[in-house]
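Removed from the display is one protein chain of the complex; every other protein chain stays in position.
Letters A, B, C and D mark the chains in the order given here, with residues in each chain numbered from 1 onward.
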Amino acid sequence: MSPAGHVTRTEAPLIHIADVHKSFGKVEVLKGVSLDVAKGEVICVIGPSGSGKSTLLRCINALVPIDRGSIVVDGQEVNDPRLDKLQLRRKVGMVFQQYNLFPHRTAIENVMMAPIHVLKQDRREVESRARRLIAKVRLEGKEDAYPGELSGGQQQRVAIARSLAMNPEIMLFDEVTAALDPETVKEVLVTIRELAEEGMTCAIVTHEMGFAREVADHVYFTDRGVIVEHGPPREFFAQAKDPRTRQFLSQIL
Amino acid sequence: MSPAGHVTRTEAPLIHIADVHKSFGKVEVLKGVSLDVAKGEVICVIGPSGSGKSTLLRCINALVPIDRGSIVVDGQEVNDPRLDKLQLRRKVGMVFQQYNLFPHRTAIENVMMAPIHVLKQDRREVESRARRLIAKVRLEGKEDAYPGELSGGQQQRVAIARSLAMNPEIMLFDEVTAALDPETVKEVLVTIRELAEEGMTCAIVTHEMGFAREVADHVYFTDRGVIVEHGPPREFFAQAKDPRTRQFLSQIL
Amino acid sequence: MRAGPYGTTDLPVLLPFRPGARGAAEPAPGLGAAWGVALALVFALSAGIAEAQSDAGRPSTVATILKWTPLLAQGFALNILISFLAMAIGTAAGTVLGLCQISLLPPVRTGSWFMTQFFRNSPWLVLLFYCMLLLPFEVNVGGHIVPLPDWFKATVGLALPVMANVSELVRGAIRSIPFGQWEAADALAFSRRQILWMIILPQCVKRMTPPWMNLYAILTVATPLCSIVGVNEAMTLTGDALAAEARNELLVPMYAYLLLWFFLYCYPISRATVALEKRFAVK
Amino acid sequence: MDLTPLWEWFRWLYGATGVKLTIFYDAFDRQRFFDGFLTSVRLQAACLVSSVVVGVVGAWLQGSRLKPVRLAVQGYIQFFRNTPPLVQLYFFYFALGYYLSYMTDEGLRVALVSNFAWAVICLSLYAGAFNVEIFRAGIEAVPKETIEAAEALGYSRLRAYVYILLPLAFRISLPALNNNLVNLVKTTTISYAIAVPEMLYVANQIWSDEVNVPEMMNVLLVIYVSLVGVVVWIMHKWERALRVPGYVS
Partner (left out) sequence: AAQTLDKIKQRGVIVVGSKADYKPFGFRDPSGKIVGFEPDMAADVAKKLGVKLELEAVVSSNRMQFLQQGKIDLMIATMNDKPDRRQVVGIIEPLYYASGVNVLAAKKAGLKTWEQLKGKKVCGIQGAWYNKPVAEKYGADFISFKGQAEVETALLQGNCIGWVYDDTAFAERLADAKWKDYEMSLPTIMEEPWGLAVRLEEREGPWGKFMSDMIKEWHRTGRLIELEKKWKIPASAYLKKMHEEAKKAKS
């Protein structure tokens, strides 16, 4: 099941996932998933709860080891036991549903920590970059607020800035708006859309169909550990063939 | 502000609310609310957060005492200090946003407890009725699960069955789907619609406009403690006159 | 209902005391003062009764107690010294032990778990006897003879259970940090050591402070146990004073006096703990 | 069964190695150590039960409408939490004990309350002060919506308490309660100070008489750790048994 007919499919894909299997104990969560993401491409993954979307994203930056198959990120095999995980994770940023900001550090410190401690970059330089990122996610003035003092949407934007501070080549978003109240969802989606428009390679798990339709180059539908259907958003949403996809879309829309 | 032009308005209303006032401390939450619900009628109350919808429902079964005005349920004045509250509550079932199941009892025990402890009914008879109710809310096989083992939608349906076990004449639903994830909302709404179709008198607070339009005989819009507008759903949603109502509907729809 | 910030502490008595029932929002400092006064009254009353019972011609109870006060104060100072030292030693050792409990190496993890459980399950007094009677009175450190005075051995004896409790506290606090924090830090390419020291432990400190202060209060009220093994702290000296006076009408006021000393020292600590806990709970 | 050979083996051990375990081969020491063990167990059991009773009654009184009652409970809790249990024990036994004795017709003074009973009273009050708070916190942790739901089902206040609130509050309190009780079991050793013939006290007598401190110390430590271990284990089982699937308390 290899995706075809993409927009920017000219060179080797930045992420190449082939026949990935993953079980937790006896539960097989991924049962042979394959997909490619080209540089600068934005893909969205949708599907019912428990279908393995989060697990798939976690496999890409080696938070979860895979059982079988292959994931190649920028030429590096993730499944290789000799893989330098830290190296990989510098390249791949990830934003979670629950933001997971570090509550004991201010917004700007959250953004600055990893570049300083992991990349060993110069503090002053990191700080000026952090300020630019905070401005980019429209949080000027909130630099010194603690996560507990920010709304969900604001926290999620800090989390995005924190990931961007590592200058990743790829960003993974795992249902980043699922825990937000409807009013702040938009702020976050706007931020992600801007990123996508600037050419960042993104893999996005989302339940926001409107957003997926608008921002994705390619949409994947997963169910019970396999990719059931995929295609460019226009085709995907208008003329899904698979009955499970159709049922899911009818319930959600 | 007395509602008129109802479908089944022939005999005395089952619930008669007239000019009800209620303050918590200095906050006046209900500022003169009047409405009637006839036997077998289904009303929906919508309105912004904090407008007093929940408080109104709680007043009906005397969970909250009112300051002024009158509420008559099935001929009984609720505001009467000599009122037998327990008697009233047996007649009026209520389902909450947060389900509020008893977490230390299984689903079927939750359903059986009140009839046995409160109505002193025979255990065996109650059990067979409880099984029928569990089946009615489509939870066969989950009888012996504890609330913690059920999804939100399943818990909410157990809560409905628990209320029904008391054979109430009226059911109050307070935003019963607000805490549920989108996929399970439907399960619960279907259950309520079936109840309504069977002729149960229902007062429903909801944010699900589609549902309100479909199931209600009459829709009320509350804002800041008063009923701003009401009418049969078709008229109400198509041609609301009050600007606040219109604004609210435009935001939600 | 959800596990609170201290939900994972296995030591409920270490949880800060929450004064006042739901309906009873007493002004807390007033209440504390009231009880301090009440205890002082009990003391005064017992002194009065003793006064009435004592034979004419003997010095008054109050005068007698005042006479012994400087000695008692010396003893009490030793109690406080022991509590400080035992807490310091116990906290240092306990933190290490607690970190060992989440080590990735199974033998280290199991070993430190056993050690923690062993010292947690031993009665304080038995550990005290153990250290007291079986530690040498002096040790040879690289040719230097370092004496181990009694009170120091007792301090070690008290530091052992403190260590075990701190170990559990550390482990519990670390476990109570949501997994998402580890995951997010992992995704940012922090190493395990960095995650622990820069992200997890700083958050633990805050969570641990109130129960840690409570542990200190518990330790302080445990220091009189040293008197059983013969350390000359406040309790022992009270007993010696009573023996020297040989007037048993002094027993009530003298022990009430000693209780008062401890109360005056511990009560503010428990208030501060509650205040701190409240402040943390708001954030 | 005749255990004499076993006992004699320990006598031989002493002769051969100097490890002096008189509690095995000296009939008098054996008897008193065994009695001490039994006394420890009895003491612990009595304290456990009565401290829970104190906790329940205290929690109930703390919910009282009368301010003086609440204040009294508060004072009781504060006093016992913030003063040394050992001094409390001394205060109760030596100071208050005198006022709780009476003269017989023959003019003999007789204590109304035995050492054992004083230890139980004092330790129960001490642990009870913690239990009051634990129960109280458990009751407060039950969401008030759950009680509201019960009332909406026609439960009276009292019934809602009996069937819903208390069972939940008890489950919520259980881990904290168990830990406090385990602590209590350990604290019972302080009754040594008022000569309750429990294990530590007896062991001390034995090592004073026989001068075999290390042996007795190790025996003591092993027995106490196992005894407390058993209590912890039972409590754990109990907690498990009462745990409701899927319910995080």
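We take it that a contact is a pair of C-beta atoms (placed from the backbone, for glycine too) under 8 Å apart; a residue touches a chain by one contact, two chains touch by 3 or more.
Just so we're clear, the structure is a prediction, and the values are computed from it rather than from any experiment.
Trainee: Tell me which residue among D:Ala16, D:Leu66 or D:Val110 touches the hidden chain in the full complex.
Mentor: D:Val110
Trainee: Considering the complete complex, identify which of C:Gly111, C:Gly180, C:Pro202 or C:Gly239 is in touch with the unshown chain.
Mentor: Only one listed residue reaches the unshown chain, and that is C:Gly239.
Trainee: Which one, D:Gln74, D:Ser124, D:Asn179 or D:Asn204, makes contact with the chain that was left out?
Mentor: D:Asn204
Trainee: For the chain left out of this view, which of D:Gly36, D:Gly97 or D:Gly154 touches it?
Mentor: D:Gly97
Trainee: Can you say which of C:Ala40, C:Leu133 or C:Leu260 touches the chain missing from this structure?
Mentor: C:Leu133
Trainee: Touching the missing chain, which residues of chain C?
Mentor: Touching the chain left out of view, chain C contributes residues 55, 67-68, 70-71, 74, 132-133, 136-138, 150, 228-230, 232, 236-237, 239-244, 246, 248, 251.
Trainee: Give me the chain D residues in contact with the hidden chain, please.
Mentor: These residues touch the chain not displayed: 28, 94, 97-98, 100-102, 106-111, 114-115, 193-195, 197, 201, 204-205, 207-211, 213.
The criterion applied here is as follows: only the chains that are shown with their structure count from here on.
Trainee: Please report how far chain A has to rotate so that its Cα atoms sit on those of chain B, a copy of the same sequence, as a value between 0 and 180° in steps of 5.
Mentor: Roughly 165 degrees of rotation.
Trainee: Going by C-alpha centroids, which chain is farthest from chain D? Tell me that one.
Mentor: A
Trainee: Counting C-beta pairs in contact, which chain pair has more, A-C or B-D?
Mentor: Ranking A-C and B-D by C-beta contacts puts B-D first.
Trainee: Taking the mean of the C-alpha atoms as each chain's centre, how many Å separate chain A from chain D?
Mentor: 55
Trainee: Return the distance between the CA-based centres of chain A and chain B, expressed in whole Å.
Mentor: From the centre of chain A to the centre of chain B is 41 Å.
Trainee: Could you grab the centroid distance between chain B and chain D? Build each centroid from C-alpha atoms only and quote it in angstrom.
Mentor: 50
Trainee: If every chain is a node and every touching pair an edge, decide which shape results: line, ring, star, complete or other.
Mentor: ring
Trainee: Every pair of chains that touch: which are they?
Mentor: Contact pairs between chains: A-B, A-C, B-D, C-D.
Trainee: Residues of chain D touching chain B in their complex?
Mentor: Of all residues in chain D, those touching chain B are 143, 145-146, 148-156, 159, 163-164, 167-168, 171, 244-248.
Trainee: Using the touch definition up top, name the residues of chain B that touch chain A in the complex.
Mentor: Residues 181-183, 186.
Trainee: In their shared complex, at which residues does chain A touch chain B?
Mentor: Interface residues on the chain A side: 48-49, 207, 251-252.
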